[in-house]
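I'd like to ask some things about the structure below.
Of the protein chains in this complex, all but one are displayed in their positions.
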Amino acid sequence: MSHELETSAHPAESRVGADATPASGPLRDLALPAGVVAGLLLGFGLLTLTDAAFIDKLLYILLLSLVAVSVNFTHSATGELALGQVGVFAAGAYGYAVTTNHYGWNGWLGLAFGTVFAGLIGIIAALPSLRIGSWYFALTSLFIAVVIPDLARQIPSLTGGSDGLAGIPPLVIGSHALTFKDVYGVAVVLVVMLLAALRILTHSRYGLAFDSLRRSPVFATSLGVSVVRTKALAYGFASVVSGLAGGLFAAVNGYVSPDAFPVSLSILVVAGAVVGGQESVVGPVVGVAILQLLPDYTSSVQRYSLLLYGGILVIVMLLVPRGLVPVITDGLRRGWRRIGPRRPDTPSASRRLASSSPVDVALPRAQLVTDLEVVDVAKAFGGVQALGGISFDAPAGFITAVIGPNGSGKTTLLNLITAVYPRDAGYVRLGGVSLARRRHRVAAQGVARTFQTPMIMAERTVVDNVQAGAFLTGRATFLESLLGVGRARAEQRRGRERALALLAEADLLHIAHRDAGEVSLGQQRKLEIVRSLALNPRLLLLDEPCAGLMGREVEELEGLLKRVRDAGYSIVLVEHNMSLVMSLADRVVVLDQGQVIAVGPSDEVQASPEVIAAYLGDDDGA
Amino acid sequence: MPASWQPYVTALFVGMGTGGVYALVAMGYNLVFSSTGVFNLAQGDLVSVGGFLAFALVTSSHVNVLLAVCVAIAAVGALGLIQELITVDPYLRRKGDGFGWLIATLGASVAIENGLQLIWGSEPHPVPPLVSHATFYILGAPVAASYVLVFVIAVAIAVGIDVWTARTMIGQAWRATAEDREAAQARGINVRAVGIAAFVLAAMLSGLAGFLVAPITEAQYNAGAIMSLQGFVAIAIGGFGAQRGALVGSLLLGIAEAEASLIWSPGYQSTTALVLLMLVLVVRPSGLFGRVDPRVA
Partner (left out) sequence: MALEVDGACVSYGRIQAVRDASLGVADGEFVCVLGRNGAGKSSLLRAVAGFEPVQSGRVLWDGADITRVPPHRRVGMGIAFVMDGRRVFRTATVIENLRLGSYIHRRDRRRISTSLERVTALFPVLAAKSAMQAATLSGGEQQMLLIGQALMAAPRLLLLDEPSAGLAPKLVADLFRALGALRVDGMQVLIVEQFVRQALALADRGYVLDNGQMVLDGSTEELLGSPSVADIYIGRPTAAGDPPPGRCGG
């Protein structure tokens, strides 16, 4: 009997199997460990089966792959192309070389130093990204990769100058010096573990934070994600990886010189990431491998290799811009869906929820109910006064609508409250406390917002998008999230359950595992509201939540908002649609040309002649 | 003038000469960037092609210099047209994120470099001075004729472009496209044609630059990448989208590099460039004369 109770209002749709990919399910849970085992088997298998010369080549490929993966990682974490990671690689190599050769340090200490040194260089080199846009930063970064070896040329006393440093001592365990085969083994483990960790990271709150940053910095800060700290984390981690690869490179080669890091190496690394596929974690490894091995096997003339790189770059960008690995895995996935067994749509957690009495799954009550006060807020843009000293209150636990014709300053108001740009005058208080001046802190103070065009991460599932809203509630550190242990795992599981419960309340459970980019506009707008609730907000700011919706979708959204209000949340919404406002809002504030022209209950305001005149335009001008 | 100042003065004029080369590259970048928003990473390699053509035509085949320079300009212009159609145009038509052209032009850069290497080998090819072997004495300091020539031509072209954009309708159409692409389209301007023409003109300027700089730097297959990056730094200093900025930024860069070479050592050129770039980023990210805010990118 209990199985028939579905929280979904569309029982037929909840049976859709082929489209939805469950986040957990027996097959998915095994995928990662299986991948790790396969990777290790492949790596060590090659070690025993192939000759020394090939192992040497593979080692170089693995080390470069680490750099390519770090470029890819920063791109997916920030949306920027750090083309200069090879410079960080070089810094790691020189760090190891100089400390062990020049100062006689122990190899492992030298490696540690090289890694940390490279990490710092990487973060410093990434600082410009806070000031400049993406392609400008990409080129600056590439330039830095050119400058670092050039600098090494200039300090021969330390770095051996153009001749480089020879006779670099290898890493030693006890009395055994690690040979290149040993280091190869280390590299295999490193690469496989790194890829696994990155995969684990995507489902953690940091993975969601990175994706949100890539989507848009304004979006990320609305979730409480700090742009500076997140970038520092991403670049720091990526540079530590590249630096470690560089240190190993120096240790196994015994020799380091500026000529080992030409511009073409940077290009190779980027090309590898692009050809392999930037969406995929494994892509860069495949890409670098192809680009390094291909010239050896296509023609006997290796000198065509650069021509080949160039040609491949141009052709791949034109024809297969997503890269090879994503295209192949997509093809495989489609093939599997056609021949594989049907999987149930809703995962076990939500099935448990569904089987319990659905009406008990209510929205969590708002925790702190507080008033919003806007006092004398003003903002001018280049001589045009967008808002001229407006004041109003949005009392706790009610829905207050801000309406007005085009150009009246509504969205500007929302942006001022959430500190997207600074106020010229006036202040905004929530529960008596002034709102912060930095966007991510405003979110931490309990202000959640939605956007005029839904800001969602299209390639992530609906439930992931909701969990992103809960970023601030997590406590697990980056490292714990990378390893997927203890606190991180527990938080991730709890967060998921909570997200699914919220989705159930909004009647969106049946699409929980669809890609957010595929669902309808109405569902996306509801998703944004559910995501806002995941923040545990004190105030929800909604920017035209019904724009573009028709008929029944508007009714459903209205119903959801009423339930949210009844659970005790304060809502301020900006709207054009007067009929919606009349049925939904408790109070209405009317703006026109940057001034408040009416405040009060909705039916009064709607009948006011000034309001009507403002909307339709005055006769008197003609 | 005290004799001890002489090397610095020479370096100043040498810097103005190399600055002139950078200016030809930077003006090319500027033309392309302002009308399409794209930054051609292969621009420096187009310069190299010009240099090799100087070597091949003048040094090897003893073709008349004036004829050779015309051939070089035309050839590199044609190469530019092909490059635009393959590595830029397809991405301008796609709406979407902006990295396709970055990677594609990077690929073109690599391909051209390797092509040059295949044809002419890895060794640098010296090219004797094209116009005269004379040495000018400016303020008492010796300056090779080649440097003076490059500087003069760069300034002449900068002025020429300024006049052309201000006086001719087509020049104005280019300026309009650079300022507001959609508004230009609404006035009947074919912005795609403007973009292609800008690219070809930029390629021609690069071919000319390569031809003129070959006696100074020798023709080398892999010099292009560095040249592209230095041109980038020049225009970053001078300001994106600013014609005047391209000239001023390039001269500043050339002079700074030349003096740094003298004061410390030639190896510090790229470091000097980076320091200048960082300075600009901190103080004025849009560059000295720039109007386009790279933060918006």
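The chains carry the letters A and B, assigned in the order they are written, with residues numbered from 1 in each.
Definition applied: a contact is a pair of C-beta atoms (placed from the backbone, for glycine too) under 8 Å apart; a residue touches a chain by one contact, two chains touch by 3 or more.
Since the structure is predicted, the reported quantities are computational estimates derived from the model, not experimental observations.
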Among A:218, A:293, A:420 or A:547, which one is in touch with the chain left out?
A:547
The one residue from A:120, A:218, A:375 or A:578 touching the chain left out of view is A:578
Footprint left on chain A by the chain that the document does not show:
384, 405-407, 453-454, 520-521, 524, 544, 547-548, 550-551, 576-582, 606, 612, 615-622
Need a quick check: the contact residues on chain B for the chain that isn't drawn.
169, 172-173, 175-176, 179-180, 182-191
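In this text, only the chains that are shown with their structure count from here on.
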Could you give the separation in Å between the centres of chain A and chain B, each centre being the mean of its C-alpha atoms?
37
Quick check on the complex: what are the chain B residues that touch chain A?
39, 41, 86-87, 90-91, 98-100, 102-104, 106-115, 117-118, 222, 225-226, 229, 232-233, 236, 264-265, 267-271, 273-274, 277-278, 281-282, 285, 294-297
Listed in rising order, chain A residues that touch chain B in their complex are 81, 128, 131-136, 138-140, 142-144, 146-147, 150-151, 153-154, 262-264, 267, 270-271, 274, 303-307, 309-314, 317-318, 321
